[in-house]
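The following block contains the structure, expressed as structure tokens.
All protein chains but one are shown in place.
Naming follows writing order (A, B and C), and every chain is counted from residue 1.
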Amino acid sequence: MTFDALAGVLLIPALAACLLAALPGYRLTSRLNVLATFLTCATAVSLFVVEPRSGPYLLVDDLNKVFIVLTTFVSFTTSVFSASYIGHEIKIGRLKPTYVRFYHAMYQVLMFAMNLALVANNIGLMWVAIEMATLTTVLMVGIYRTHEALEAAWKYFILGSVGIALALFGTILVYMAARPVIGEGPEAMVWTTLVTRAATFDPALLNVAFVFLLLGYGTKVGLAPLHAWLPDAHAEGPTPISAVLSGLLLNVALYALLRFKMLLALNPAAIAPGPLMVTMGLISCVFAAFMLYRRRDIKRMFAYSSIEHMGIIVFAFGMGGPLANFAGLLHMTMHSLTKSAIFFAVGHIAQVKGTQKIADMGGLTVTNPVLGWGLVLGVVAIAGLPPLGIFMSEFLVVSSTFARSPWLTIILVFGILVALGGLFLRLNTIAFGEPRGPTAPADASYVPMFAHLAIVFMAGIYMPPALVTGFQNVARLLG
Amino acid sequence: MRGLSFDIAHMLAGSLVLVSFMQLYQDRLYALLNIYALHALILAMSVAWQAFVQDAPHLYLTAVIALVFKAIVIPTALHKIIVKLGIHREIETVVGVGPAMLLGMGLVALSMVVMLRVTAKADPLAREDLAFALSVVLLGLLMMVTRRNAVSQVIGFMSLENGLVLAATGAKGMPLVVEISVAFSVLIAFIVIGIFLFRIRERFDTVDVQALDRFRGERR
Amino acid sequence: MMVVYALYGVAALLALAPIAIALGRSPRGSGVIYGASLIVTLTLGMIALLNLFEYSGGVSVVSLPLGLPWLGAHFRIDALAAFFLVVVNLGGAAASLFALGYGQHEDSPQRVLPFYPAYLAAMNLVVMADDAFSFLVSWEFMSLTSWALVIAHHQLRENLRAGYVYLLMASFGTLALLLAFGLLAGSDGNYAFDAIRATHASGGLAALVLILVLVGAGSKAGVVPLHAWLPLAHPAAPSHVSALMSGVMTKVAVYGFVRIVFDLLGPPDWWWSMVVLGVGGITAVMGVLYALMQHDLKRLLAYHTVENIGIIYIGLGLALAFKAHDMPLAAALALTAGLLHVFNHSIFKSLLFFGAGAVLNATGERDMEHLGGLIHRMPQTAFVFLVGCVAISALPPLNGFVSEWLTFQAILLSPQLPSWGLKFLVPAVGALLALSAALAAACFVKAFGVTFLGRARTPAAAGARETDTNSLAAMFFLAALCLVAGILPGFFIDALAPVTKSLVGISMPHQAGVEWLSIVPIAESRSSYNGLLVFIFIVFSGTFAAFAIHRLASDKLRRGPAWDCGYPDPNPATQYTASSFAQPIRRVYGTSVFLAREIGEMPAPGSTLPARLTVELRDLIWDAAYAPVAAGVGYATEKLNSLQFLTIRQYLSLVFAALVLLLLVLAIWP
Partner (left out) sequence: MAVIREFVFQGAEMLLVLLLSPLLTGFVRRMKARLLQRQGPPLLQPYRDLIRLMRKDVVLADGASWLFRINPYIIFAGTWVAASLVPTFRSGLLFSWSADLIAIIALLGSARFFLALAGLDVGTSFGGIGSSREVMIASLAEPAMLMIVFTLALIAGSTQLSTMAAFMLSSEVGLRVSLGLALLALIMVAIAENARIPIDNPATHLELTMVHEAMVLEYSGRHLALIDLTSELKLLLYVSVIGCVFTPWGIAGPDSGPLALAVGVVSYVGKLAVGGVLLALFETAIAKMRVFRVPAFLGAALMLGLLATLLLFVSRSL
């Protein structure tokens, strides 16, 4: 049989998971982990070369191709980072080897689940995959087994489960709406069939369904007021997981939301999903921006910044239109790369300083110039300053929506500005001023961080035409 | 046959809502447990009936799961936990029982309004079932947010999930129903174990502030 | 074609940044970087000059496959851009030359060198950009690099704070401009300037754009009340960077304003000029009043930048008014006045900041109260600083006077304006301008007198020694330029002709041809000025007097102690300080503008306690505009922060509430 890339992105992580669960020894497993993620990434890239046909269960189109490649790439770089990070954790005895084995296995399971969610052609399957991803991350957040790690995991678990339930109810309702038109059986859950017939579905059912899906998957996206799990989960889990959460899991949930938005958009009688998303996006953006100010924990702060950016992205997609969709897609990509890069930096910083409290770290650009300036660059990028990618996406979002609905855009701009203030307020104490806390040199792998930042920088100045056309197709797809 | 099947399904679903109300009304843990068992039992019956009506044998499996796991295993386990943790006292509610009931009424009415806007094109059985299922879900959620005690919140979550299963089974020919119900049973098992392991008496509704100050470095 | 060469130059500057990182702390690093940027900026300035005099075939355009993919990055050098390029690169070259000496004393060069050339490059790019995206990218990049330079000495808390306020205000401005471009480009994103020019915004929309641009460009230029960051940030940076920020970057902001309002926005309404004029007048007077209250030399200079920006905006406002009423000749005059002041101010403000930097280097002091008597220790610096002071005080025969004189001439043309609002506003603005000019003179008597004259107030000042040759070269070069531009203004006005022609359709009459090289804005019978003759006259009569007296009368000279009411050997502390010098003016203006209060504590008779006099000043603008915002954000965060500490049940109730709310929305959905 010919090599099927779709199966590849699923099978490689699955096999790796079993293997890593079995193998002992940190060095070997971490290397294997990197290898597996690299293979997955390569397979995903091959999707662009040969596009396999999408069957009843697996689907590949322009939309999820972008997501898959992004996910696999960031998971690859994160695994590289995690190798050095976990090494240090073991050295200081924060993690026991058994847990590391568990950790790597779970990492691969998570990759599997996320890829599955992205390629699933069946909304039920998609649901299962996303929940699987959630539960794995719950376990990984609690891996340090400290008091507050467990509390964070528990919070995540409960809120996540409720989200699961709501999302499932929404899925069932979609099925109920589809059944009279398409007929019973799995066929009524297959994505490709749904979109072709969506116009004739029952609008009222779709509306209720979308409400539940918005809340259910919105919990994963971390939209306020459903965000509660996110900051603690980011703050208390191991940093690679924070990076994966911010960089990938949120995107996957967002992907699900987008799919259903497209579905609703196809049905003229149903409520417009845009306004709902725009509202939640604005709430999240402004709320998170204000929450940035009183943070004492560096990882929790950047978690809130993730909420803010998710808000911006959801706003962009909610506004719709080719430019805004393009901007949203670009912003999502840039945010994943930048935020994971920031977490790479933060992870090593926290290891150098032996704490996550901002008050105990200072003058990084003096003591650890590479880490310090890396963080500064990351924050500059995430705050939306040129010449980095996020500036471009924010430029497009704002300038393309302001003419349409000035007031909403002004709220968004306000949120962006407030967030910038919060971020730099903390950055001043972390990166500049008199050095505080231990100043040992970090045994860090800077490659992933600067790779991401380089890409972001590149995208801010020059975007390869192929990528652009791809994004434009997706934007058109999203309507 | 059509009408009868409809009526029975209708009756069962309606009684599920009723039992949810009874749960809402209860303020003693043991009684609450028993009522939840009843809730699960009725669910099992309605699922079985659906299996019979749609002659979808796999649904019987779901019914059995509901019966064994939810109506018997979990309640007994929780019973043990309650004894172990010594929290078999009154459940302190956030809002009084009376207001809670009123809220419940409102929720049921809301779900009716929302669901009855569904055009009659979808078959009535589905519509009614959905209306009831939605109200069960909402009532379960209401229960979760109005009770302080961990166990009663778990019960709330489980009844919410019963509502889901009701909807799923009501949806004729829906795939994955069994898997879903299994998955949820596992989920609930996790929660129960979590409560048991982490000795989470009130963790649902307490945040110990020292922990925040000491570890998270956050401050009110 | 020229624009391509210019872009090569910019690329060279950008390439210097990584080199600077590589060179890092090496002792020769600063020499290399500053030398290279000096060469590049000189080249760029040459290119710009060629463009300005249209030896290069006028407008040159290029578009690179950068920036927005479907749009590309467009760059364009027309007359306006060329003029501002001259300003930018002249200032850049001078700063680099100065830094060749000054930079040697930098204690953390690795925090200055990488950003300096990037900053120069960004300013060049802003002026060359020809589409909204490239413009904003360069604009914000300019802010970013200058922010990095402001916090170069980050160990001082106030520098960090300055940088913070600066970055916030800069981003605020950028976002305002972004919204403006959003309006201009429309929702389908025609970001190219040509497309924007083609579609003229309608009345209300254009008005909104004007306000946004006034806010956006104004916050960068330091227009009151958006100036708050400027006196914090400019002094915090190393002095050659302060010179660039004050002398050049504010002009780039003016460029942004001119580009959008005069070029992109289409024909103006008459009331626009009201806004601009009012803002300009208030800015001019407030800026100089603030400056008079300072005793930090660099902060004083920074506040003067605010004042001069006000003067420039007055010129631009008049130009708008004339343009709106279709009086092109007068518009050309007013615009020339404004742009000429842009040029002049960039020169003498850089010169003054260099002087302040030299003083800072020699004494380690920025506070005038700790200086004094420097004219003995560093006479050459004192001389050039004096030239700068005379120039900025708008006194003949130096260049500051010329541009203000032209502005006055433009004001004298304004009675022909039909609209009544302007009839009342313009004379008032004229009075404000005159007031600010007089106050500026007062302020620089204080600045020069307290810093350089009198006796040294501290050992640091007493031990100062003359600064190095490179710095002096830069300063003397600029001082000479001040004189040349002052006595031969005709050529500079002619240089501005293509700019005014491109913006208001006509340019001032050709000046270089006028006999005796004097300048005649309208007609000789009306008004004329000849800096050269005045200069010659003064020199002649001064030397004549000196010669006559020394020849015919006594030229003997004896030294003796100064007369001080018969107190022997007076302590330097008895001299007038900066604040005591400003006291009369503070009494006159400060009581109303700053709610200035003097609290004198006189001990009881016979007690040996010292009597002390404390002066209270309140920055009303800060209290009214900035403090409330900070307080509001603080309050909001305080309140919202409690959401971080809810219990799981409460979070669940949030979810529940959201769900019910959405369902209700569905229920009432039609």
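FYI, a residue touches a chain if its C-beta (ideal position, glycine included) is under 8 Å from a C-beta of that chain, and two chains touch if they have at least 3 such contacts.
Only a predicted model underlies this, so the values are computations on that prediction, with no experimental measurement involved.
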Write out, one label after another, the shown chains that touch the chain missing from the document. C
Among C:Gly35, C:Gly72, C:Gly266 or C:Pro572, choose the residue that contacts the chain missing from this document, as touch is defined above. C:Pro572
For the full complex, which residue in C:Ala410, C:Val450, C:Ala479 or C:Val499 touches the chain that was left out? C:Val450
In the full complex, which of C:Arg28, C:Arg465 or C:Arg558 touches the chain missing from this view? C:Arg558
Per the whole complex, from C:Ile411, C:Leu472, C:Ile621 or C:Leu666 the residue touching the absent chain is C:Ile411
Selected from C:Leu156, C:Ala512, C:Ile549 or C:Ala631 as touching the chain missing from the view: C:Ile549
What residues on chain C make contact with the chain left out of this view? 372-373, 375-376, 379, 382, 386, 390, 393-396, 401, 405, 408-409, 411-412, 414-415, 423-424, 426-428, 430-431, 434-435, 437-439, 441-442, 444-446, 448-450, 453-455, 516, 518, 524-530, 533-534, 537-539, 541-543, 545-546, 549, 552-565, 570, 572, 574-576, 580-585, 587-588
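As a convention for this text, only the chains that are shown with their structure count from here on.
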For the pairs A-B and A-C, output the one whose chains share more C-beta pairs in contact. A-C
Quick one: which residues in chain B touch 2 or more of the other chains? 114, 117, 141, 144, 203-204, 207, 218
Where chain A touches two or more other chains simultaneously, the residues are 154, 158, 162, 204, 208, 294
Would you tell me which residues of chain A are touching chain B in their complex? 124, 128, 131, 146-148, 150-151, 154, 157-158, 161-162, 164-165, 168-169, 172-173, 175-177, 179-180, 184-186, 188-189, 202, 204-205, 208, 232, 235, 294-297, 300, 355-359
Residues on chain C engaged by chain B in the complex (per definition of touch): 641-642, 644-650, 652-653, 655-656, 659-660, 663-664, 666-667
Residue positions on chain C within touch of chain A in the complex are 65-70, 132-133, 136-138, 140-141, 143-144, 151, 154-155, 157, 160, 163-164, 167-168, 171-172, 175, 178-179, 181-183, 185-189, 191, 633-634, 636-638, 640-641, 643-644, 646, 648, 651-652, 654-655, 657-659, 662-663, 666, 669
